[in-house]
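Mind having a look at this structure? Questions to follow.
Only a single protein chain was left out; the remaining protein chains are all shown in position.
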Amino acid sequence: MGIIKALKLGFNYLKYDDDGKVEETRRAIDDVNLDIEAGEFIAILGHNGSGKSTLAKHMNALLTPTEGALWVEGINTKEEPELWKIRQKAGMVFQNPDNQIIASVVEEDVGFGPENMGVPTQKIWARVGEALGKTGMSTYHAHSPNRLSGGQKQRVAIAGIMAMRPKCIILDEPTAMLDPIGRREVLEAVEELRRSEGVTVILITHYMEEVIRADRVYVMDSGRIVMTGTPREIFSQVDTLRHYRLDVPQVTLLAYELKKAGVNVPDGILTMDELVNALLPETPEKAFTAESITTSAPDETAAAVNMTAERRD
Amino acid sequence: MFKDITLGQYYPADSVLHRLDPRTKFVGTLAFIIAIFVFHTIPGYLVATVFLGSVILLSRIPPKIIFKGLKGVFMLLLVTLLFNLLLTPGEPLMQLGFLRITREGLTMAGKMAIRLIYLVTGSSIMTLTTTPNQLTNAMESLMRPLKRIHVPVHEISMMMSIALRFIPILMEETDKIMKAQIARGADFESGGLIQKVKNMIPLLVPLFISAFRRANDLAMAMEARCYHGGENRTQMKPLRYDMRDYIAYGILGGFLLVAVIMRVLS
Partner (left out) sequence: MALELKDVAYTYSPGTAYEIHALRDINLTVPEDQFIGIIGHIGSGKSTLIQLFNALIRPTSGNVLCDGEDIWGDSYDRRALRSKVGLVFQYPEHQLFENDVLSDVCFGPMNQGKTREEAEVEAKKALRSVGFPEKYYSRSPFELSGGQKKRAAIAGVLAMNPGILILDEPTAGLDPKGRDDILGQIAQLREERGITIVLVSHSMEDIARYADRLIVMNKGRIVYDDSPREVFTHYQELETMGLAAPQVTYILHRLKEKGLAVDTTQDTVPGARDTILEALHAAGTQKEGRADV
């Protein structure tokens, strides 16, 4: 069994009316099966309201399933009376950096988790020092979180989870409120933890650029898992992704458009290097055949140029 | 506009005062407040001034920052001064219509001014040199005896420390909401009292909703980090008295003693 396993997981949100009766039932998760191996980097994609955050909250027992079951390292989240034992194995970082920092000094916040777990004082300090070092926040240990940037706050939150020494870290849209620089900082910190600690990472996001390095991608829609595969497999299905209100990075889209226009490029291009090499390999003849271009390109080119011209005016 | 409030904002620096046990600082602040109410002569206030001055020097916090805390209580100070000045009966010095200023009123106002300013400055120094968490730890520790009569000491202190962390965030948010509504033509200044209160609704509703959302998020984040009450909880920064704390208690005792002796002798 993997580190996180879900079987026929279902979850209903209940809305109560003023008399406390169930007024509305909304199916947030529907028949989800998962088996995540230790050390994997998993990305869960989905538009807002697709159920991805609800699923994440099951992974550390903040929610428990209405139907089916979920196991964290073999412990069924429905059966464990002391939920904090699960939460210690599967730590969770949330979207809003301000709303998850509890203490008014960085190091005290990172120590909050270990304090709750009853770790002896000396060991808390060691863990805090280590976690801050791993996330590159050591120099800020005595700062107030209020004076940090968004990216730095999220790194503090990650350090706070790492100090609990979890087997698995779940990041629920950790970059949604950050600017590009903060986003990069957070992703680099996650990457570093994965490399040096071998911790299992589950990243929930709707930024497609962030999932390129994942081992496996799940796409969710209306509470179900609708696509599974490597980033390349997922990104080669541009139209299906659009159907699920998602898009692909510009480079993937450009490759897809070129392919549609008859250029011979492989499916699911993920990086600029791949595209440039596919278009202009060291032996250029392989890249394309002149016929394929002459047949399809000219009319479409003309049409597209007109379109662009119109918009520019 | 709300950033001027100093109270509760920790100022990181490396000083003896920062390193003191928060319980020492808490008890010390109480002792200082008592002392300034015990003193009532000019030499007495001089002693208090010397004491406060040395503490400010020891704290290594720029005085400008310490005195900024006074801005927040300026109105309160003014009102107290006026009341004392105008309502104390005694030997009249000046008569302006029905307003009368007496010698006693003048002295009383002066005394109250000094006391209030010193009180705010003294407590500002405590909050500036002590992180809110240390402060609540100190209160938790000092209030521990109350646990026996089922006062939820840990919960109270946790609540206070979280409140202190979120005050600056909510202040900033208030500022942003105000700007967003002013951009929609809202007017927070003109009108009578009732109109003014009504005008606050576009500010207060988003603020409360945001505060509730934050509280909800925070509760979840705390649970996710294994928070399950004060049971079996260890501390990263447990409170332990050091040599410097005993020395500080000694100095405080001496200071209080001076205050009492001066009071008795005069």
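Side notes on the structure shown:
As written, the chain order gives the labels A and B, with residue 1 at the start of each chain.
One rule holds in what follows: a contact is a pair of C-beta atoms (placed from the backbone, for glycine too) under 8 Å apart; a residue touches a chain by one contact, two chains touch by 3 or more.
No experiment lies behind these values; they were computed from the predicted model shown.
Check B:34, B:99 or B:209 against the missing chain and you find that the one touching it is B:209. Here the missing chain is touched by one residue of A:118, A:133 or A:180, and it is A:180. Across B:42, B:183 or B:243, the residue that sits in touch with the chain not pictured is B:183.
Taking the whole complex into account, chain A touches the unshown chain at residues 47-49, 149-150, 176-177, 179-182, 206, 208, 242, 245-247, 249-251, 253-254, 257-258, 261, 263, 272, 275-276, 279-280, 284, 288-290, 293-294, 297-298, 300-301, 304-305, 307-308, 312.
The chain not displayed touches chain B at residues 62, 64-65, 173, 176-177, 179-187, 201-202, 205-206, 209-210, 213.
In this text, only the chains that are shown with their structure count from here on.
Centroids of chain A and chain B (each the mean of its C-alpha atoms) stand 43 Å apart. Across the complex, chain A is touched by residues 9-10, 12, 131-133, 161-162, 164-165, 168-169, 213-214, 217-218, 220-228, 232-238 of chain B. Interface of chain A with chain B (complex): residues 60, 62, 83-84, 87-88, 91-92, 94, 96, 98-105, 107-108, 111-121, 124-125, 128, 142-146, 160-161, 164.
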